[in-house]
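Here it is: the structure, laid out below.
Apart from one protein chain that is not included, each protein chain of the complex appears where it belongs.
Order of writing sets the labels: A, B, C and D. Residues in every chain begin at 1.
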Amino acid sequence: MTTTTSTVPTAGKRERHLLTFVSRHFGVLSITVVFVLLFLFFSVRADAFLTADNLVNVMRQIAPTVIVAMAMTFVITTGQIDLSVGSVLGLSAALLGMWAATGKPLVALLGTLVLGLVVGMVNGALAAYGRMQSFIVTLAALTAFRGLALFVTEGYSTPIESTFLLPIGQGKLLGLYTPTWIAIAAVALAWYVFNHTRFGRYVIAVGSNAESLRRAGVDIRKIQMGVLALTGFAAALAGVITAARLASGSPNSGTMFELEVITAVVLGGTSLMGGRGSVIGSAIGALTLGIISNGLVLLRVDVYWVPIVQGLILVLAILMNTKLFGRFSGTRK
Amino acid sequence: MTTTTSTVPTAGKRERHLLTFVSRHFGVLSITVVFVLLFLFFSVRADAFLTADNLVNVMRQIAPTVIVAMAMTFVITTGQIDLSVGSVLGLSAALLGMWAATGKPLVALLGTLVLGLVVGMVNGALAAYGRMQSFIVTLAALTAFRGLALFVTEGYSTPIESTFLLPIGQGKLLGLYTPTWIAIAAVALAWYVFNHTRFGRYVIAVGSNAESLRRAGVDIRKIQMGVLALTGFAAALAGVITAARLASGSPNSGTMFELEVITAVVLGGTSLMGGRGSVIGSAIGALTLGIISNGLVLLRVDVYWVPIVQGLILVLAILMNTKLFGRFSGTRK
Amino acid sequence: MVDIRKKFGALSVLRGVNLRVAPGEVIGLVGDNGAGKSTLMKMLAGAVTPDSGRILVDGEEMTGSGPRAARSAGIEMVYQDLALCNDLDVAANLFLGREIYQPWSRRLDHGRMHAEAAEDLKKLHIRISDTSQEVGNMSGGQRQAIAIARAVTFDPKVLVLDEPTAALAAKEVEMVLQLIRDVSARGVSVVLITHRLQDLFEVCDRFVVLYEGVLHRELDPAETDLTELVTAMMGK
Amino acid sequence: MVDIRKKFGALSVLRGVNLRVAPGEVIGLVGDNGAGKSTLMKMLAGAVTPDSGRILVDGEEMTGSGPRAARSAGIEMVYQDLALCNDLDVAANLFLGREIYQPWSRRLDHGRMHAEAAEDLKKLHIRISDTSQEVGNMSGGQRQAIAIARAVTFDPKVLVLDEPTAALAAKEVEMVLQLIRDVSARGVSVVLITHRLQDLFEVCDRFVVLYEGVLHRELDPAETDLTELVTAMMGK
Partner (left out) sequence: ACSTGNEEPTTPDAAAGSENGSSDSCTIGMTQINQTAIFFTQMNEGAQEAADELGCELTIANANNDSARQSSDIENFVSQGVDGIIVVAIDVNGVGPAVDAARDQDIPVVAIDAQLDNVDTFVGVDNEAAGKEAAEWLIENGMAEGKSYGVVDAKNSFIQNQREDSFREVIDAAGAEYTQSVNGDNVQEKAATAAQNLVTAQPDLDFVYTTGEPATVGAVSALSPDSDTVIVGWDLTKEVIAGIDSGLVHAVIQQNPRQEGVEAVTELKAILDGAEPKGFIDVPIDIVTQENVEEYRAIFN
């Protein structure tokens, strides 16, 4: 029945700030460390890796993933998911090719982007107003839009010759390709909207406690639909870039693209349960995937080993970081 | 400042019981209605649909999906997901073929099943003990195991001639094929375990409130790992059945299979957020997918239209039921 | 302000209830666990839609339904389950749905919101050092204080408090009671749900007893003692 | 039964606390919001692991850590956040982690669990008509009653109650206090955390005041009055 008390000094203020910072930006820091380590590794081990040409190429290759990952960060932060982005990319690429062939490239471009937006809004409306789980809506869309792309093109790809469209995929400015610049713009915009606007805040709130946001008088269905419209639009933009880069609108573009995008977002520290996300993390996540597939080829890894090694790197990257940063993340889910 | 009171009679006891029943088994009832409607539609419109031969075939075709959907129901009810089942199916089919070719079919069979279990346990250990999200672990596994399957076979399939193995896919008993019987057994077992054992109850509790279960003294990591081991095993079993049915172990078996299984489970009323699931619903969900792809071929739907129509049926099925049964599901999430 | 209403889950939770709240009046809404108090008040705040019945504000039917309409009609509520977003910080929760932003750039004014949040909390004597803490990790009492601060800072006409003091320390409870007196003096109507019956006697102008979904009794605090109230709550 | 302990989040929540509970003793653990009461008790129940410090039961170090070890050492806790599984029914929540099943078929004995649950609830005077209701839709007070029932039905040696009465109606509160008296008479140690200070005086043998993570004062109810206790809680 004795009680004694002892006081131990708390951590210094500086250190505490650091700890708070780390635990709050845990996801981003974690993927940054992985990215830097892999970057250093490939620079040392693969001769051709650290050359301007190669890096410029990688940044173009990964641009569509980065762009769609930006929108997907919003979607996943609301606790939803969009599995249809690969099919929408394919549909957009195919339609851009077909419409451009009619000789009106500007109309083709705008038409494709608007179509992406509309398609995304349909997904969003079904999920938000139809109260269906986004997973199942966009899974249906994954099947249906790929089918539609094949239907309208009858399976053929269309060469793109328009001098107006090709620079979207192949133009260069200040040493970087146009897709890279578009991706950079997308990241900047996404960062601003996510962190500095009401929309961004409501996106987090929907994922964190949708009922709470609803009771605060916000129409959560608009938010849920809005983010899915965003991925539709981003996927269409990625389709345009892909088609312009390949000078060919192919209905099979974007196969399995959704998994790549989701991987990038999750690698970047966004929680699939919603409520926590980071656009910068997603961008670095996408870059990481880009240098992995580039670096493994440059290292001349046997073609059969590439997917195995990719899977292992992925697991190790996340595992290492759970262990490394784990103690900061506390007991929360 | 006046206050008056009026009493309105409550609904009769009988009606109330019915309402409770409906709202509790909402997911299963919903998919059952869809299934019955589609079944009737195809029976009327496609001559060959309602023939014993065709139904027997459909039940064999869908057996692997049903079997894996059983395990997946457990996984999704815990709030996890397993994206690697298609790759594990491919790996198992490939290995069964290769090992059977050495002349020891029993060893090949057991080896394949054990391998599936081990692979699932590795996924589960990483998710539960490594505290990684199952989505990302199994996404990495999806890549890695498909790569492994291609690696060990160098991309080729192996014919299976063993008279011991072939009946697993092609044998017939009382008018139904062996895979159908295995699927029926899997459904019965899954139903029992899910609804009548502690394991099943903990599976629901983990998905509902993992912290609560942890505080109740249960090792939630064992549950989380256990269900992923289950999908690994089920996927290997499905791989064996597929290989035996085709008399060929192909490393490409099971491409996109994970999406089909997840669709079946979600159609059956299991929530991707965890905490609510129904094994019977999943089984009917799988059957529904089976009759859709069978029925569309029998109706001679144009090949380009099939995926579009499939997507539409899926969305309509769920939408109809949200509207039809929506009023029973209350305001809960 | 409230008219007949009912609601069914599979069981009837509210079976026709009428309630009228005058400006500046403090009503103590009491009843046994599961009597339907929270459900009734959620309807007033727009969070739950009644099966039938009407809600009138200043004699006019509330335009539209849902929390947005209730908010613009000046009804604010502290929910029993608090309804906070665990992943957002204190300031973000306080301003949820009413963020301050620059109209042209649509940029949120984080600085101002944090400053105002800190000030509002201070005004309410809530000791939370850092408004950029995430509420998910805060203690039960801290979370409740934030929920209260959110409801009162925006000058409601009707303030509904559903068990606002359940997790609060004694001093904070006193502060909440004082707060109720203050706002009602300013003409704000208050509906207080609580199981701390003594508190009710301190602040209420009228007791309303809900029993199994019907409005069982209405009592005047001056003419009622604790035992009488408890008896009334048991449906007698 | 408890030894020195500390814990850090990014801030130190508990900075070296010693606490000893004798059999049959009822301790009132009080403190301001955020003082660390819940965290301290979660450690005792194994739900949170201390950074350092030891927990001794009957003089022996608790074997293993985690809630399982605590349970087998006879420690049961009612958590402030209740820790119920919303998707399970009342009986399933009561028996969570201690299901009754037939050993050979491993089949759960649903019938017996529902029957026993109904009986246990009745014994505790909790009026819940249907033990196959899902707890997710139940009212705040009903949920709390279930959490209490879960902790007490399994004959604990130490019972920790973290704000068990926050959402309960007056009659039910009285029942909980009676319950505490009953179990302590049977030799069960009880730690009660509550902000309803009057209740403490009714049942406690000793008050322990936690202030900003340190054990600030220890008081004897017989020699303390309410104001003194409130002052102590403010760190004075």
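Everything that follows uses one rule, which is that contacts are C-beta pairs under 8 Å (C-beta built on N, C-alpha and C of every residue); 3 or more make two chains touch, one makes a residue touch a chain.
These numbers come from a predicted model, not from an experiment.
Undergrad: I'd like to know which visible chains would be in contact with the absent chain if the whole complex were considered.
TA: The chain that is not shown touches these displayed chains: A, B.
Undergrad: Of A:Arg198, A:Arg214 or A:Arg245, which residue touches the hidden chain?
TA: Among A:Arg198, A:Arg214 or A:Arg245, only A:Arg245 touches the chain that is not shown.
Undergrad: Taking the full complex into account, find the residue in B:Leu173, B:Leu189, B:Val297 or B:Leu316 that is in contact with the omitted chain.
TA: Considering all chains, including the one not shown, the answer is B:Val297.
Undergrad: If the hidden chain were put back, which of B:Leu176, B:Leu246 or B:Met273 would touch it?
TA: With B:Leu176, B:Leu246 or B:Met273 as choices, the missing chain is touched by B:Leu246.
Undergrad: Using the touch rule from the top, list residues of chain A that touch the missing partner.
TA: Touch with the absent chain occurs at residues 46, 48, 51, 53-54, 57, 61, 64, 150, 154-159, 242, 245-248, 250-256, 293-294, 297-300, 302-304, 306-307.
Undergrad: Go through chain B and note every residue touching the omitted chain.
TA: Residues touching the hidden chain, for chain B, are 46-49, 51, 53-54, 57, 61, 64, 146, 150, 154-160, 169-170, 242, 245-248, 250, 252-257, 293-294, 297-298, 300, 302-304, 306-307.
Convention: only the chains that are shown with their structure count from here on.
Undergrad: Would you identify the chain whose Cα-based centre sits farthest away from the centre of chain D?
TA: A
Undergrad: Per the centroid of Cα atoms for each chain, what is the distance between chain A and chain D, given in Å?
TA: That gives a centre separation of 45 Å.
Undergrad: Let me have the rounded angstrom distance from the C-alpha centre of chain A over to the C-alpha centre of chain C, please.
TA: Spacing between the chain centres: roughly 41 Å.
Undergrad: Averaging over Cα atoms per chain, report the distance between chain C and chain D in Å.
TA: Centres of chain C and chain D (C-alpha means) sit 28 Å apart.
Undergrad: What residues in chain A touch two or more of the other chains?
TA: 211, 330
Undergrad: What are the residue numbers in chain C that touch two or more other chains?
TA: 9, 137
Undergrad: Given the complex with chain C, which residues does chain D contribute to the contact?
TA: On the chain D side, the touching residues are 9, 31-35, 38, 80-81, 137-142, 145, 163, 165-173, 195-197, 230, 233-234.
Undergrad: Can you list the chain D residues touching chain B in their complex?
TA: Per the touch definition, chain D meets chain B at residues 45-47, 66-68, 70-72, 77, 79, 83-88, 92, 96-99, 101, 106-108, 110, 134, 136-137.
Undergrad: Inside the complex, what are the residues of chain A that reach chain C?
TA: Against chain C, the touching part of chain A is residues 24, 192, 196-198, 201, 204-205, 207-209, 211-219, 275-276, 330, 332.
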